[in-house]
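Just dropping this structure here.
Excluded from the complex is one protein chain; the other protein chains are retained at their positions.
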Amino acid sequence: MNREVNIALIGQGFMGRAHSNAYRQVKHFFDIPVDLRLKVICGRNRPGLETMARAWGWEQISTDWRSVVERPDVDLVDVSTPNALHAPIAIAAARAGKMVLCEKPLATSVAEATSMVEAARGAPNGVWFNYRRIPAVAFSRRLIDEGRVGEVFHYRAVYLQEWGNDASRPPSWKLERAHAGSGVLGDLLSHLVDTALYLNGPIREVSGLMHTFAPRRDIDDATLLLARFANGSVGSFEATRYAVGRRNCNAYQIHGSRGMLAFNLEDMNYLELADATEPRNLQGPRRMMVTGPDQPYSNNFWRPGHSIGYEHTFIATLADFLLAPESFRPNFADALEVERVLEAVAQSARERRAVSPAGLPL
Amino acid sequence: MNREVNIALIGQGFMGRAHSNAYRQVKHFFDIPVDLRLKVICGRNRPGLETMARAWGWEQISTDWRSVVERPDVDLVDVSTPNALHAPIAIAAARAGKMVLCEKPLATSVAEATSMVEAARGAPNGVWFNYRRIPAVAFSRRLIDEGRVGEVFHYRAVYLQEWGNDASRPPSWKLERAHAGSGVLGDLLSHLVDTALYLNGPIREVSGLMHTFAPRRDIDDATLLLARFANGSVGSFEATRYAVGRRNCNAYQIHGSRGMLAFNLEDMNYLELADATEPRNLQGPRRMMVTGPDQPYSNNFWRPGHSIGYEHTFIATLADFLLAPESFRPNFADALEVERVLEAVAQSARERRAVSPAGLPL
Amino acid sequence: MNREVNIALIGQGFMGRAHSNAYRQVKHFFDIPVDLRLKVICGRNRPGLETMARAWGWEQISTDWRSVVERPDVDLVDVSTPNALHAPIAIAAARAGKMVLCEKPLATSVAEATSMVEAARGAPNGVWFNYRRIPAVAFSRRLIDEGRVGEVFHYRAVYLQEWGNDASRPPSWKLERAHAGSGVLGDLLSHLVDTALYLNGPIREVSGLMHTFAPRRDIDDATLLLARFANGSVGSFEATRYAVGRRNCNAYQIHGSRGMLAFNLEDMNYLELADATEPRNLQGPRRMMVTGPDQPYSNNFWRPGHSIGYEHTFIATLADFLLAPESFRPNFADALEVERVLEAVAQSARERRAVSPAGLPL
Partner (left out) sequence: MNREVNIALIGQGFMGRAHSNAYRQVKHFFDIPVDLRLKVICGRNRPGLETMARAWGWEQISTDWRSVVERPDVDLVDVSTPNALHAPIAIAAARAGKMVLCEKPLATSVAEATSMVEAARGAPNGVWFNYRRIPAVAFSRRLIDEGRVGEVFHYRAVYLQEWGNDASRPPSWKLERAHAGSGVLGDLLSHLVDTALYLNGPIREVSGLMHTFAPRRDIDDATLLLARFANGSVGSFEATRYAVGRRNCNAYQIHGSRGMLAFNLEDMNYLELADATEPRNLQGPRRMMVTGPDQPYSNNFWRPGHSIGYEHTFIATLADFLLAPESFRPNFADALEVERVLEAVAQSARERRAVSPAGLPL
């Protein structure tokens, strides 16, 4: 008889749906030694909560997160609200002794994120930087560990969306500083930075540029930066919602002394590898389908040659958390490192000069 | 209070898993006016059945399909066994008045398929030609209907896999005539032909070539054909398990007087369209991401720019069946047309001459 | 002091221009031990000849090929006329003891081609199947010889053009049987077959399908065939001018026990290679730029990473001929083998049954 883990999901938007799906699916694909109970979904819109509860089988609904996070029959609190609420909810949940899973970006400032790390010191915690669990991204990490990239020279990442240019789009909390904290900095660049820290290690200097295209908007529509990594490589990052022609291009290329890796979320079942140790007349980037065999998560989902999609990144993230909640990465401390880079980028853009994250000397 | 539909799944292999997932997921993404109950899973391997039941929540297990298909508490029988068992099971289920969903290929001969159509005359029936429900394929159908291809000149389709060349692979019923009926003819070419009939209409003549690469194997490892369609276009088809370098390349290109469509299952979230009515200096095939908006199933799954995977084709197939079981296509009669083409291909290959499906005069 | 080779070019169309360029350029890129003299260009349209002579430096013009091919001050006759004139001119030139370079297809029938082989028995001769000299194609040949493809299972080739669908296009001799002999059979399929014989060896059986889309046209707009090669592999070929959406897609894929090669003229500086001997989790088709180092012709043109274009295929063909006229391949005898396959295809299409080239028993 498995132990039961009771879930409280705070948030009823797109992420609430993606997480609900993960809770429903995780045991179909992973051998998880606990049973999940979808205890309560919490948000502000009661009819929406009822629809969500009906669709995904949440047992109860609530509009009061403060009481939910303290319920004795809740074991895990999943924070999937707009960004500005991450800190208060996650801190309250952690103080109540709950396991906490928080959507990205962890916080809207380094100060908030630091408090969250403090509060969660005793409780298992994790951040939904789901793209780390894309098989191709996890496989990148393995190939780097095996030395197939060698000494890294260049790390280049972009997150290109185009919906900023779509006048017909309905309003969103993502476009207001009060709710989102920032624009693409927290929404898109946080993903790029988390993946970069995961694959290429710490960043020690950034030069940022932030821009708002829309009149009267108080958040950044585009944020770019150049970086120096601690390992000696140089980096370039760009996040924008005005890259007309690109739907969801979250892509990186890593060039090292022994090879190149290239990935794009728009073709998420693939990873490109160039092997610079082969005879020169046989070199060329190869397009590997990362659906197995012997690749991350390839025993969990379908067979080699059968694509997975967006939702599987959440399923794999949840599985890894449930399999080892105490040692799960990225945790709040990892996400704090992301926040430090983001804050340095914002400062650099404001001051038009290079800045080191967390006050390190230049 | 919804009506309940009780499911009996016959088959516990890879398809059994894909179908189980569909039953679990369909109501998360589609507004289906019935409740599904995963009543019983049936197969020959009892430990395997127990594992499947535990993983996917089947209430009961059984090793006797004959009794299962007659149970009064079963409403829908899903036939996901090796091909040779499709006919007896589906016929028994249909005669017992059940709704029947059958895996492809419907049968191992035209004779079998004809009996199945007869038997199912009163009962809702459908065939899991799941690739019709890939958004890009359904979108192809819509674009053709809108006239964006025009008069069709060429229809070209391949289904290229490579596992035939992998000596380390375990034995499979798919490689034995007694269980599979044929090799790639039924396994892969049936998909190509179903999609072709769906997108381009009836075929009136074929010239086939079948080949077995492996010694002592009694089924076809590769089947190719040239075709003439009733609409005046000419076609080319190839199905093989020896296309080293291609994992799961189920692809078609359609060239017409006004444009081209091109699709590849290995990049299943995309469809290529060339518009020949544009100024010539602006022409070129465009790569459309078929994840919405205003594209098939784009309101059901995630948001524009967010990929779906292999499993979603089964979910969408099931949804369409449950929403309108009586009028669902492809049904057994549609799959019989596929069998007629396959049988003509086999005869043509044997006799080394052009043959018309179903005895039509040349 | 180099020996001089005096050239007579018969033909003033697109091929005349491509060949003129080759004569002008060959010594800039290859170390050729003769000097070329562009002695005379011959055709029917005097003003056009004058323009050509002025542009490319032909010393003289003529409208009488019969006298030209017998001139004592001509060493090499280049036959670049419409197809129906290839045989009479090449035979006359060969009988006059000239070296002969003939455009493809060599002839409009096996009978003609056989006479040409007979006539040229004493004289160096070659055929402008220029695509053999694309670096990526020649590199394919080398990789096959090195065993990187292994035992071949599948050979697949298409030549897809779209101009048949362009109503605004001016009339062309290529669309009339009297001048062209056939449609895409001779124009496009001949290229595919020459490359296939070069890369994959003799063909022993074909099943053909020919179709004419345009009303009142007496040549084939599309020709397709299935084939069995002497090495045990199976083949598929398609040539058409009605593949709307494809400009000049002359492409092949070769699948063998150890790997895959894939090429497309539309990306002529690249060759795709999949290596099936690598660990399975690292496999994937790699895109090799074939501009050097250590690749065919990479020391002749520019540097690695610098593209060459269409015209360079003629330059390299000419260079190889001039460097070793006696042993140049493909010669007339090679092109006769192509004609035998083409004639079998036409017969097969007519009789709707499989046919062996050159009357070999089925």
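Each chain carries a letter (A, B and C) given by its place in the written order, and its residues are counted from 1.
FYI, a contact is a pair of C-beta atoms (placed from the backbone, for glycine too) under 8 Å apart; a residue touches a chain by one contact, two chains touch by 3 or more.
All of these numbers come straight from a predicted model, not from anything done at the bench.
K.L.:
Using the document's definition of touch, tell me which of A:Ala136, A:Leu175 or A:Ala274 contacts the absent chain.
P.N.:
Of the listed residues, the one touching the omitted chain is A:Ala274.
K.L.:
Looking at C:Arg121, C:Arg247, C:Arg280 or C:Arg350, which makes contact with the chain not pictured?
P.N.:
C:Arg247
K.L.:
May I ask which residue of A:Gly43, A:Gly126, A:Gly181 or A:Gly259 touches the chain that does not appear here?
P.N.:
A:Gly259
K.L.:
Which residue from B:Asp145, B:Asp294 or B:Glu326 sits in contact with the chain not drawn here?
P.N.:
From the options B:Asp145, B:Asp294 or B:Glu326, the contact with the absent chain belongs to B:Asp294.
K.L.:
For review purposes, identify every residue of chain B that touches the missing chain, sorted by number.
P.N.:
139, 270, 273-274, 279-289, 292-295
K.L.:
In the full complex, which bits of chain A touch the chain not displayed? Write them out.
P.N.:
Counting over the whole complex, chain A touches the hidden chain at residues 153-154, 156, 158, 160, 162, 165, 207, 209, 211, 213, 222, 224-226, 228, 234, 236, 238, 240, 242-246, 253, 255-260, 262, 272, 274, 276, 285, 352-354, 362.
K.L.:
What does the interface between chain C and the hidden chain look like in terms of residue numbers?
P.N.:
14, 18, 20-21, 24-25, 27-28, 55-56, 161, 247-248, 266-269, 289, 291, 301-312
Quick note on the criterion: only the chains that are shown with their structure count from here on.
K.L.:
Can you check how far apart chain A and chain B are, centre to centre, with Cα atoms defining each centre and the answer in Å?
P.N.:
Once rounded, the distance between the two centres reads 36 Å.
K.L.:
Between chain B and chain C, what's the gap in Å when you average each chain's C-alpha atoms?
P.N.:
41
K.L.:
Can you list the chain A residues in contact with two or more other chains?
P.N.:
Residues 289 of chain A each touch two or more of the other chains.
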